[in-house]
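Moving on, here comes subunit A:
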Amino acid sequence: MALLEINNITISYGKREIVKDFSLTLDEGQICSLVGESGSGKTTVIRSVFGLLPKGGKITKGDVIFEGESILGFSKDKWRNLHGTDISMIFQDSGAMMNPTKKVGKAFVEYIRTHENLSKKDAWDKGIEMLERMRLPAADNIMKSYPFQLSGGMRQRVGIAMGMTYQPKLLLADEPTSALDVTTQAQIVRQMMELREDYGTSIIIVTHNLGVAAYMADYLVVMKNGVVEDRGDRHYILHHSQNEYTNKLLDAVPSLGGEEHEC
Partner candidate 1 sequence: MSKKKIISRLIQIVVVLFGISFLTFLLTYMSPGDPARTMLVATGVMPTQETLDTLHEQMGLNKPFVEQYITWLTNCLHGDFGTSYSLGKPVSELLLARLWPTIKLTLLSTAMMMILAVPLGTLSAVYKDSPIDYIIRNITFLGVSLPNFWVGLLLMLVFCVQLGAFPVICSDCDFKSMVLPAATLAIAMAAKYARQVRTAVLEELNQDYVIGAKARGVKGWKILWFNVFPNSLFPLITMFGLSLGSLLGGTSVVEVIFSYPGLGNLAVSAITSCDYNLIQGYVLWIALIYMVINLLVDISYNFLDPRMRVKR
Partner candidate 2 sequence: MKKNFFLKNISFTIFSVLALLIILAAVFAPLITHGIDPLNGSLKDSIIAPNAEHIFGTDKMGRDIFARVIYGARTSLVSAFAVVFIVFIVGMILGVVAGYFGGIVDAIIMRIADMMIAFPGLVLALAVAGIMGASIKNAVLAISIVTWPKYARLARSLVMKVRNMDYVNAAIVTGSKTLHMLVKYMVPNVLPTLIITAATDIGSMMLEIAALSFLGFGAVAPTPEWGLMLSEGRAYMQSAPWLMVYPGLAIFITVVVFNMLGDGLRDILDPREND
């Protein structure tokens, strides 16, 4: 049984259809990537899978099956229990996703104590342990810092550490490397790849960077204006796709696996 099945969904805001007839099947341990420019609807897709569409957004057609159950019928409480445990999400800037007036540790403790009946002290220790497991130096210092005091890459790694606390079956990553410089990008990408090796996590990564997508994903979906433009495994997308849009995106990637693409 597949971990996640997205069957032909249409997502609308009021009468406007943002995403049309989108399907995707994700197996355990698989990494899949949604690629497209901003406004292509890629973020909307994972937000709907996560049950966190902005106000007014709704899945108006089709179904999403997670571990054999339709998520459309999930109650608020059921969602809350899934969020951050079985399904986690990492954002473009994980630092901005934390309350700026609270220290990282406080947010971490708040999160852990939501899902587990731990004392503040134990939750704190668990947070430290997670940060250390993600090989973050000076975990104690990080816990005692405000989000804005950390560098972009550091914030992202803290975000990943938080997201991995309960070893989710599904990790949704929304442009996780877009705000970072190239070196840090590579670091984060590698770290996410290791998650699959270490924990068998399935990942959907949303990105406009086809280079990152091709490096990480087994399977790619190219989106444009809310519809699927092209799809296939990495080899197909990189080497055999006849799709004009896919090739245009490929041309925009400066260097990929040794091949030189002229602009």
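Candidate selection criterion: all candidates are chains of the complex that A comes from, given by their letters.
Rule of thumb we're sticking to: a contact is a pair of C-beta atoms (placed from the backbone, for glycine too) under 8 Å apart; a residue touches a chain by one contact, two chains touch by 3 or more; residues count from 1.
Just so we're clear, the structure is a prediction, and the values are computed from it rather than from any experiment.
All listed chains 1 or 2 share the complex with subunit A, though the touching one is 1. Listing the residues of subunit A that touch candidate 1 in their complex gives 50, 52, 80-85, 88-89, 91, 93-94, 96-102, 107, 110-111, 114-115, 146, 148-149, 162.
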